[in-house]
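Moving on, here comes chain A:
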Amino acid sequence: MLIRAFEEALAARKDHGFQLLSSGEEAVAVGLCSTLDDDDQLLTGGRSIGPALARGIEPNRVMAELLGKSSGTNRGKGGRGHLADPAQGFFGAHAVVGGNISIAAGVALSKQMSASNGIVAILFGDGAFGAGALHETLNIASIWQLPLLFVCNNNQLSVSTPRTAALAPKNLSDIGAAFGMPSQTIDGMDIDVVAKAAREAAEYVRAGRGPAFIETVSFRFASHSTNARETRSRAELVEIRAKCPIVRQKAALAAAGILSPAMEADLNREVSEIVAEALAFADASEYPSTAEVLTDVW
Partner candidate 1 sequence: MSGEIQEATERMFFREAIMRAVGEEMARNDRILVLGQDVGAFGGSYREFDGLFAKFGASRVRDMPVAEAAMVGVGVGAAAAGYRPLVSITYMDFMMLGFDPLINYGAKLRYKTGGRLTAPVVVKTTSGAKGQGVAHSQCIEAWLMSVPGLKVVAPATAGDAYGMMKAALREDGPVVFVDHKRLFPIAGEVPVAETIIPFGLAKIRRVGTDLTITTHSFMNRVALEAAELLRADGISAEIIDLRSLAPLDIDTIAHSVRRTGALLTLEEGQVTCGVGVEVIARVQEALGPISAVRVGALPAPVSSNPVLEPACLPDASRVVMAAQNLIRQRRVPAWSKSNR
Partner candidate 2 sequence: MIYQISVPAVADVEEIRVLEWHGDLGHRFNQGDLIVELETHKAIVEVRAGQPGVLRKILSEAGKWQGIGLPLALLSDDDDEALPDANQATTDLLVDFEIT
């Protein structure tokens, strides 16, 4: 809910910048992060806002970073494509498609060598699936039995290219199996399904048995980015929006007697307050001074 509201508020601003939004895909980030501990690290591609918030990074600092303020997680110098808060287990986003995958294996190697309890999860999209870096990293992670959880969020479109036109395997998770690791394809629109699969896979990885692979099949509600044109028809989008993971979860919780209308109202209010505070914090924060152009280069 927070992710949805946060991104809506961001997108509503004139100065929203170049953003990749997670609306529709929230279940993937939330389900995955529900199984990550303090010792774990999450790395992502460019669609980072949802995962960062799901990981528990302060919304104030995320909003500040997205709006270029020096109070942001990266002092305003990274933006959405490079959001990072390693102390909070969000090792970082990286904007190069597929570019963070081998990096994640390096972080996993460090966990393995330092006998840490933590594991590393790398979240990437179907757009990265064709990249050589993925295949090279699956191989190395497997050979070295790295504590690395590969999560391929297949939202079935890479900007304008449908996954079926770009990628050969029947299930994207087939690639994990080809490299000898437990792999599954699951419904990415159901928080509980994602959480369960993530927990199972994470347990396997935590036990030192090597890497694991999960493919989450999802739908994004918006176009690829705030710069990209939408490729789907109105009718298609209506159908897609009907699969909303938030609506689904609310319905399930209500049916189980856990979520009452009063509670839902409370949650909505809480979320609005958090988002409002984040915007206020960001707006009240300073931009970096021009002198910072040259700081932290070396």
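Here is the rule we use: a residue touches a chain if its C-beta (ideal position, glycine included) is under 8 Å from a C-beta of that chain, and two chains touch if they have at least 3 such contacts; residues count from 1.
Keep in mind how these were chosen: all candidates are chains of the complex that A comes from, given by their letters.
All of these numbers come straight from a predicted model, not from anything done at the bench.
For chain A, the touching partner in this complex, chosen from 1 or 2, is 1. Chain A makes touch with candidate 1 in their complex at residues 41, 70, 72-78, 82, 84-87, 91-92, 94, 96, 99-111, 113-114, 132-133, 136-137, 139-140, 143-144, 295-298.
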